[in-house]
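With one protein chain removed, the remaining protein chains of the complex are shown where they sit.
The chains carry the letters A, B and C, assigned in the order they are written, with residues numbered from 1 in each.
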Amino acid sequence: MPQRMFLETVRSEGLAHLSYIVGHAGQAAVIDPRRDSSIYQQIAERHGAAITRIFETHRNEDYVIGSRDLARRTGATIHHGARLDFSYGQSVCEGNTFDIGQLRLGVLETPGHTHESISLTLADATNGPDPVGVFTGDALFIGDVGRTDLLPEGAEHAAGLLYESLHRTLGPLGDGVIVYPAHGAGSVCGMHMAPREFSTLGYERQHNHALQLDRDAFIRHKAGEYHDQPPYFKRMEQYNQFGPPELTDIPHPCPLDPSAFAETMDEGLFVVDLREPEAFAGAFVPGSLCIPLEMLASYGGWFLPYDRPLGLVAESSDQVGQAVRHLLRIGYDDVAGYLSGGLGAWETSGRPFGRVRTLPATELRSRLESGEDFTLLDVRKPNEVAEQRLKGSLHIHLGELPGRLDEIPRDRPVTTLCSSGRRAMIAASILKKHGFEQVENNLGSMQACLAVGCPTET
Amino acid sequence: MPQRMFLETVRSEGLAHLSYIVGHAGQAAVIDPRRDSSIYQQIAERHGAAITRIFETHRNEDYVIGSRDLARRTGATIHHGARLDFSYGQSVCEGNTFDIGQLRLGVLETPGHTHESISLTLADATNGPDPVGVFTGDALFIGDVGRTDLLPEGAEHAAGLLYESLHRTLGPLGDGVIVYPAHGAGSVCGMHMAPREFSTLGYERQHNHALQLDRDAFIRHKAGEYHDQPPYFKRMEQYNQFGPPELTDIPHPCPLDPSAFAETMDEGLFVVDLREPEAFAGAFVPGSLCIPLEMLASYGGWFLPYDRPLGLVAESSDQVGQAVRHLLRIGYDDVAGYLSGGLGAWETSGRPFGRVRTLPATELRSRLESGEDFTLLDVRKPNEVAEQRLKGSLHIHLGELPGRLDEIPRDRPVTTLCSSGRRAMIAASILKKHGFEQVENNLGSMQACLAVGCPTET
Amino acid sequence: MPQRMFLETVRSEGLAHLSYIVGHAGQAAVIDPRRDSSIYQQIAERHGAAITRIFETHRNEDYVIGSRDLARRTGATIHHGARLDFSYGQSVCEGNTFDIGQLRLGVLETPGHTHESISLTLADATNGPDPVGVFTGDALFIGDVGRTDLLPEGAEHAAGLLYESLHRTLGPLGDGVIVYPAHGAGSVCGMHMAPREFSTLGYERQHNHALQLDRDAFIRHKAGEYHDQPPYFKRMEQYNQFGPPELTDIPHPCPLDPSAFAETMDEGLFVVDLREPEAFAGAFVPGSLCIPLEMLASYGGWFLPYDRPLGLVAESSDQVGQAVRHLLRIGYDDVAGYLSGGLGAWETSGRPFGRVRTLPATELRSRLESGEDFTLLDVRKPNEVAEQRLKGSLHIHLGELPGRLDEIPRDRPVTTLCSSGRRAMIAASILKKHGFEQVENNLGSMQACLAVGCPTET
Partner (left out) sequence: MPQRMFLETVRSEGLAHLSYIVGHAGQAAVIDPRRDSSIYQQIAERHGAAITRIFETHRNEDYVIGSRDLARRTGATIHHGARLDFSYGQSVCEGNTFDIGQLRLGVLETPGHTHESISLTLADATNGPDPVGVFTGDALFIGDVGRTDLLPEGAEHAAGLLYESLHRTLGPLGDGVIVYPAHGAGSVCGMHMAPREFSTLGYERQHNHALQLDRDAFIRHKAGEYHDQPPYFKRMEQYNQFGPPELTDIPHPCPLDPSAFAETMDEGLFVVDLREPEAFAGAFVPGSLCIPLEMLASYGGWFLPYDRPLGLVAESSDQVGQAVRHLLRIGYDDVAGYLSGGLGAWETSGRPFGRVRTLPATELRSRLESGEDFTLLDVRKPNEVAEQRLKGSLHIHLGELPGRLDEIPRDRPVTTLCSSGRRAMIAASILKKHGFEQVENNLGSMQACLAVGCPTET
C-alpha cells in the first residue's frame, strides 16, 4: 500500500491564522508556521516525516512567523518571495518547484497584499504538473481577498496588482483547485471571510464577492475599504523581515499572590484582564485593562506596551497558558506573572476592586428617550459608524481612545458602545484606568439597540 | 522483563472523588468507579488489560457509582460489603481475597461511615500477604476521617464503629502501608482533608488530627461535627443500593438560541448559570440560578429539581460538556439544552438581563460603621457562623434559603455574605429569582471583612 | 466571530475506509460511520456539537456500518437510499436536503455500485444552494470509480448505471466541487485509488482514468475488471440491510499463557498470527494462520470462521487492541484471548514452534535456472497473473487455496509467491496448517523476481 499523502491545517485562534503542513514519503513542508512551532514537528512525527522545507507566503504584518525557530530545530530550509530583502532564508521565483515525496509545490508570484507575496501550487506528481490545490497566503481568502492598504504606493496600486494576481495568476489554475488561504473568519486581514475552511477556485469565482467585480470596480472597492492598522504591525514587519528573537520555549509565568501582584504593579507591571466582559464588569483589579482572551491576539497590539512586563488576570491557569501563546505570537515575550488564585484571591484579600455598571439596551433606549445627560461613546471603526449610529453618540475609534481622552467630559456618566459590547468593555476599562469615575457599558450594544428600536442616524 | 503492576488514580473534580484502577498481567480491578466510566477502560486498554473486577467500598451517598454500566460493558464482577442488601453484585466478607495477576486485593470490614463499608488491602503476592497499600473508602482520608452522621443509630454509635475500624482494623496493618482514600480535599465527605494524595498509615497516625484522639474524645469530636446533608443524598443512596438508570452515553445537549432558550424557559426549563460569580454579577438571564461550574457537583444537589429539564448558561461548549458530566455523576440526566452563543448572544438579542451589585469589604465596613439600613445575609454553615460572624448579620444556611425567604425583608437592600463571596452569589441569584430587587453581593465576604477589620461577634 | 463550520475525516486503516463528520452551530452529521463509533462523538464534543443525523451512502458490503449503535447513543436519525428495503432508518430521495447549522446536505441518487447508492452534496447555505463539496460514497473515488461487479443484473448493467451517475449526476455539479469518497488507497472497493485524500470533480475529470472513457469503453473496462468477493461480504450485506448485533463496547480479550493458549486451541480456538511475515517465518505457533495486522481487515474475511472463537498472536497488547477493532469492523466479535507474553513466552515454555524457510529472489532464480524439482505456487489474483507470471508456476488464487490444497503435491517443496511475499506468507501458513512439510516463502516475490531477472511468461 502506498504511503498516504497528508495535508493538515494548524489554526491559531484569535489571529484566525491558518498554516499548513503537507507531506509524503517521509518528508514534509510547512507553509507560514506560527511562532510556537513545535506542533508542526508533532504532526510530522505522527506521519513519520521530517520537515525539510518551510515556505512563507509573504512578510506577515499581523503575527511573528515561526520559520527561523522551526528551521533551527529541524534543519529545514526557509523559502520566501524574492521581492523583499529578507535577512534570512532563500528567495524563490515564479516557476520554482519543490518535491516532497510525490507532492510538488510550485511558486506563483501573487503581489498585491505585499510586493513579495507568493502562492504555492500543490500537485500530485504522479498525475503530472496540474495543481490540485493552492496555498494562497493573503492573496485570496475564502469569501474575501487580501487587504491592499499596506503598500507604500497606495491602495489603488496595490489593488491593481492584486487584481492581476487573482485573475491572471490564480484564476487560470482552473476551477477544480482547492484553496488553502492563510487566514479564516475573524482575522484582521480581511472582512468578509466565510466561517468555512474548504473551498475551490471555482466556488470562489462564483461566490466570492470580490471576484465578481471588474478591474475598476475592484480597485474602487479595495481603495474604499477601511482596515485597522494597529501600531504593533510595524514591529511584526521588522521581525519578519530581519528575524524575530529566538524562542527557546513557551514560558510559564510566575504565580503572584494579591500582595505580590499589587507590589509588582507599583513597580510597573502592565495588567491585562483576560476574563469575559461581564466578569470584568462584576469586579476588576483597579488599573487593569480588559481584553478578553479571544480578543487578545487582535487587540493586544493596539494597547500593550513592548517595554513593560505584562501581568495577567485570568479565570484559570489554562487561560494563562493560552494568553502566553497569543502574546508571543504577536511578539510580547515578557509576561512576568499572573494573579494567583484569580480575582477571588484579590477579593478575599480585602483589597478594593473596581466595577463597571452594565446597561441593557432597553434602559439605554429609555434614557435616550428621556433625554438624560450623559456621553454615549461609540468606539467602533469608522466604516461601521458610517453605516449607522445612535443619535447623539460621540465617535472615537477604540484604537485612538487612549490618545483622545480629553475629548470626553469627565463630569457626566460615560456609556460605552460598540457592536456587541465587547470592544466597549475594553474602552470602559481604559476610561476607568484613566480616572473616569462614572463609566457604564451597554452590553449588547448596537445589535441590541437595533433589536429594541433605539433611535439611529446614518 | 516482568510486566509492570500499575495503579492509577482517577479524579472527579467537584466531587473531589478519587477512584482507582490497579492491574497486572492483563487483568485489572477498579475501586469505586464514577458514572462516566469509559475512562477506566481506556486506562486498562493502555496497559493491555481487561477489567475483571469492580469493588465498591460502600454505598456512596454523594454520587452515582458507575459499577453497573462498567460491568455491563466489560463483563467484570461487582463486589461490595455484605452488611447491606444491594440489588446487584456480590457480597464480600472480611478475609476474602482476589488476585489480579500477582496483585492481591483483600477485604477488611471497616464500618462507621456506613455499616457495609469495606477497605481493600493491596499486596504484592510475590512477597507474601503483607499489604503495601490500602484503599480506605470513606473510612480514612488523608488528613481526616469519614463523616459519621449518616447512620440511623446516630453519630456516637457510628463514631464508635469508625474508631474501631481505624484503630483495630486499619492501624495494625502497619505504618508502611500507603493510603488510597475515596475522596480528596474539597469533598463534602470530610472537612480537613489535605490537598495531597500521597500518604501512609504511619504518616496519618502522626499527623491526622482525628487519629490523635482517644476513643471518647474521638466520639465527642465526631458527634460535634456539622456536615451538610443535601436532599439529593437520598436519591444517590437509592441509586447505589438498587442500581441507577443505565447510562448509554454522555449526551451533548442542544444549542438553543436566545429566542428558543427563552421559550423553553417558559415551558419549564430550569436554568443554571455556570459562569464565575463576577460574570453573573455583570449580567445574567433573568430567572437563572448561579452555580459556578466548580461548585456544581457540591451544590447542584441542594437546588436542582430532578423532575424538570435543565438548561445551561456557560462560557464555552467545553464548560457545557463538563457540566453535563458533573450533573450525571449526581443523577441529573436531563440536560435539555444550553444557551448558544452564551450570554453575549442574549445581550445582543436586546433581551433585558439581570445584574447583582458587588460590594467590596471596605464599602461594607463603611456602611456598617454608618449604621445604614440594610439586611446583611450570612449563608454560611452553622459551624462557620458559630466561630465568628459580622455584627448584625442575619443567618440562614444556604441550603435552607429557598424555604426561608419570608424571613428576609423585601423593602430594604439585601447584601449576601459567605466566606469568600461564591456561595453568597448563589444566594443572591436565589433572591433575584424570587423577586428581591435590591440584592448585593459582598465579594470577598468574611475573609475580606476580617482583613479590613469589619466588626465581628462570636 | 461566527462559529466555524467543521469537516473531519475519520480513517479506518486496513479497510481504507473514509468516513466524515461535518458540523456547524452545535449540530453535526456523520457520513458512513464505522462500527467502533465513539470517535464521532469525541469529535462532535470537541466542536461543542450534538450528532443529529447519520447518512449511509449505500449498503456497504466490506464492513459493518456503525449507524445503529451511534444513533442509539446520540438519538440521531439514520438516512439511506430508498432503493433498498432497509430494516431501520429513513429513506431519502433525490433532492431531499438537510440543514446542519448553515451547512446543507443534499441527496443525489448515484446508483451503479449498488442500486440504492446516494451521494450527498455539501453547501454553505449562506451562499445559496451551490455545492462546495460532495460525499460520493463508492461511486467516485480519488483516482478511480466504484466497482460494478456486485449487482445481480451483472457488471455491464451496473457499469451503465454508474456511468450515468458519474457523468449525468455528479459531473454537472461543476469542476470546483471537492470530492469526499468513502474509500482511499488500499481498499478492496477499487484498484487505482490515489494515496491522496484531497481532490475535486475538476481534477478527477482530468486525471481519473475511468472518467476519460466514453460510455462503451467505460462499460467494457468495468466489465473486464477483476475484484475479489470474499465470503464475508454476504454477512456484511445482511448486517447492513437488517442491522448488525449491538456493540456495547470494545472488548479486551483475555491474556492466555502458553499452556492455557494451547489448551484453548485444543478446544477449538482459531488462531491468527498478526505479526509481520518475517517474524512468522522465524517462529510460529503450530496451527496458526498468518495474517499481518495491516492485512487483517482485507483478508480476515476470506479465512476466519464466524462460528469459532478467535485467538491472537501479536507483538504487543497495542496490536491486540487494534486487531480487535479491525475484526469487529468486519463482524468478528468473538475474540476469546491472546497469547500472553507473545511468541517469546511460547518459545521459553519449551513448546515446539513452526518455521517457514524464506527464499530471496536471487536463490529462486538460481533454482529456476538449475531446474530443481519444486512447486512454485503463485497465489495472486487472476488479473495479476494474467499480466505476467513466472515460468512454470502453479496458480491458485489465495482465496481459493483452502479448497484446492489437493492440487498441490505434498512430496516436494512448495515455494509460495505473490507480488511482495506478504500474501504468500498467508498461503505458506495455510499449507503449514494443513500438514505440508516443506514450505518456503519467496519474500520479495514478483517484484523482486522481476528486479533480478527471473524468467517470466505472459
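To be clear about the criterion, contacts are C-beta pairs under 8 Å (C-beta built on N, C-alpha and C of every residue); 3 or more make two chains touch, one makes a residue touch a chain.
What you see is a predicted model, and the numbers here were worked out from it, not measured in a lab.
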Which one, A:81, A:253, A:331 or A:350, makes contact with the chain that was left out?
A:253
Chain not shown: contacting residue from B:87, B:127 or B:458:
B:127
Among listed residues A:216, A:318, A:400 or A:437, the absent chain is touched only by A:318
Could you tell which one of B:94, B:175 or B:216 touches the chain left off the display?
B:175
Based on the whole complex, identify which of C:129, C:305, C:344 or C:409 touches the chain you can't see.
C:344
Contacts of subunit B with the absent chain, listed as residue ranges:
1-5, 7, 16, 24, 124, 126-128, 130, 132-133, 174-178, 184-186, 194-207, 294
Could you list which residues of subunit C touch the chain missing from the display?
275-283, 315, 343-344, 347-353, 355-358, 360-363, 420-422, 443-445, 447-452
Interface residues of subunit A toward the undisplayed chain are 25-27, 38, 41, 44-45, 47-51, 72-75, 248-255, 316-318, 320-321, 340
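Note that only the chains that are shown with their structure count from here on.
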Whole-Å gap between the CA centroids of subunit A and subunit C
44
Counting in whole Å, what is the centre-to-centre distance of subunit A and subunit B, each centre being its mean C-alpha position?
41
Euclidean distance of C-alpha centroids - subunit B vs subunit C, Å:
48
